[in-house]
Structures are given as C-alpha cells and as structure tokens.
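Every protein chain of the complex appears in place save one, which is left out.
This part shows chain A:
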Amino acid sequence: MKKIINDPKRVVDESVAGFGLAHADIVRVELDPVYVVRADAPIAGKVGIVSGGGSGHEPLHAGYVGFGMLDAAVPGAVFTSPTPDPILAATRAVDGGAGVLHIVKNYTGDVLNFETAAELAAMEDITVRAVVTDDDVAVKDSLYTAGRRGVAGTVLVEKIAGAAAERGDSLDEVAAVAERVNANARSMGLALTACIVPHAGEPSFDLGEDEIEIGIGIHGEPGRERVGLEPADRLVDRLLEPILGDLPFSDGDRVLLFVNGMGGTPQIELYLAYRRAAESLGERGIEVSRSLVGNFITALEMQGMSITLLRLDDEMIELWDAPVQTAALRWGR
C-alpha cells in the first residue's frame, strides 16, 4: 500500500483539518467531535441542512458545505458512518430556528446513527426531518435487502435542496424537493480496480487484470457481476440501460446527465464516456438540459465511474442553476 498518510488512524482528522485551513473563507472545522460547518452558521430563519457519512468519498460531503448547499457535513472514519454525537453537534450548530434537514445515504449504519442523532435533537426541541437517498439501480429493492444504496444522486439532492433552503423555503418544502430529486434520480457504477482502505491496508476486493466489476457502490464493495473489460461505449451502455429502464426515462424527458469518477479515473475518460451517454440519450429523444462531469463522489483511489440521470422539472432546473459557493461546486456568485 502506497498512500500519502502519516498514521492510518489519523487520516480523517488530519485531512479535515487541512480542509478547514484551505477553505477558511467558506467553512469552520470542529475537531472534537469532528464536523465541518458553514462559516456563517447558524443563519437565522434558514433551514439548516446536514449531511454526512463515512469518509473516503471526497469531495462529498465537506466539499459541499457553503452558500447554496450544505450547512454542515459530518465525516465518519473511512467508509464508516459517523456516530450520533458529531451529527447532533452539527445539527445544533446549523439550527437557525427553521428546523434542520438530514440528508442520509441509505446504508444501515448511516440510517441508524442519523436516526439516533435525530432522536437526541428532538429532546433538545430541534425539529429534524430526514431524507434518505437511494438512487442506485444496481441493488434490488426488496424485502430481502437493506434497500437501494444512496450514491451519486446524493450530490444532486444536496445541491437542489441547498438552493431551496437558501431562497427561504420551509423545512417541509426543502424536504419535499429533496425527496422529489431522489425519486427522479437513478445511478449505476462500475469499477476497473478496487480501493485500499488505509487501516485495512489491502484492496477491498480482488479483480483480475482484465476484469471489471459492474454495479459497485462507493465503498469498494463488490457489485452485481464481474465481466471482462470492454470498450468504453459498451461499458456506458451497460450502465445506461438499467438506469433508463428503471424510472423509466422516456422520449421528451429533460435530464441532468452526471458522469462521476470514482477517484482514480482521469477526466479524459469521463468525458469520453459522457460523449457516448449523451449521444445515446439523444437517439432516444431524451434532452440533456444540464450536465456534471468529474470526481464528485468517490471511493478513495478506485478506478471507475458512475452514471446518474435526473429527470428535471422547471423548479429543479432553477434550483440547480442557483448560485452555489462551496469548495467543490461553485458558480453564479
């Protein structure tokens, strides 16, 4: 294992401290317990938005703290949900009297820890609502699984809900738009390599030189099936087809097309994949109205990508275009 680290146990603390120093104009970092909060929080009368989860997905979530997006992010250990204490502390720190929305990716650990924190916040008379994201079509949603995972669609939920909160929507309204984005977003990913969790010291799964894993999540966990490496266009089709069939997306829909890198894939490949996805959608009469390409929700140094489609309506477009000023997303301001 070769990584730019000091001590595997100090990776998150030291990285978060660096993040705070680099973006002191936007955020404030608390180290005991660890959370990242907007420099101007709490904002009186504005709904506070808190997200969080295991570290290793950077820039998610701390990179999205700032004007027009999250009020706080709570990073856990690598690929491990944060505990209730920092979630509660972050919730208190962003409560401006209008209530707090928790955006939680659907993993058992995240849901249980955020639920516990919300119960504790309720005891302090802070109104908390939670929206659980579950946009990953690779996982069967049935009684026999923990339900679909929250993956790249979470970034879109955070941007659009953040814009709604910034313009002064109520907690119920912000939660409703967040639910609507999640309900209209579908994602699927693939990996060319596994990733190495610093304290584990070895790859999270073993892939042959010519093998890829289809349907991976964002924690280096294995996916749906293992196949041989194929040309990019075929890989894009493998991701797009289940996504399109699931919502389903159809002729005349306007979408946001999001091609996300898993951390170890260069942009040149992501744009190459985007080309195929955009052409394929065009052939089906689906209009790509907005786009996002880059490493926005990652699995450490994993090579791979995910594709997300979000079916847009006018309000979502307006909120997507609204100004945002965070470390990782910044426009219009």
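Please note the rule applied: a residue touches a chain if its C-beta (ideal position, glycine included) is under 8 Å from a C-beta of that chain, and two chains touch if they have at least 3 such contacts; residues count from 1.
Keep in mind that, in the parts below, contacts and distances are computed from a predicted model.
A.B. asks: Which of "Dihydroxyacetone kinase subunit DhaL", "ABC-type quaternary amine transporter", "ATP-binding cassette domain-containing protein" or "Multicomponent Na+:H+ antiporter subunit A" is the UniProt protein name of the chain not shown?
C.D. replies: Hidden chain, UniProt protein name: "Dihydroxyacetone kinase subunit DhaL".
A.B. asks: Touching the hidden chain in the complete assembly: which of A:Gly217, A:Gly263 or A:Gly304 does that?
C.D. replies: Touching the chain that is not displayed is residue A:Gly217.
A.B. asks: In the full complex, which of A:Phe19, A:Tyr35, A:Tyr64 or A:Phe79 touches the chain missing from this view?
C.D. replies: Hidden-chain contact among the options goes to A:Phe79.
A.B. asks: Which of A:Val36, A:Ile103, A:Val197 or A:Ile212 sits in contact with the chain that's absent?
C.D. replies: In the complete complex, the chain left out is touched by residue A:Val197.
A.B. asks: Can you tell me which of A:Arg149, A:Arg186 or A:Arg311 touches the chain that was removed from the display?
C.D. replies: Of the listed residues, the one touching the omitted chain is A:Arg149.
A.B. asks: Pick out the residues on chain A that sit against the missing chain.
C.D. replies: 54, 76-85, 107-109, 112-113, 115-116, 138-140, 143-146, 149, 197, 199-200, 204-205, 217, 219-222
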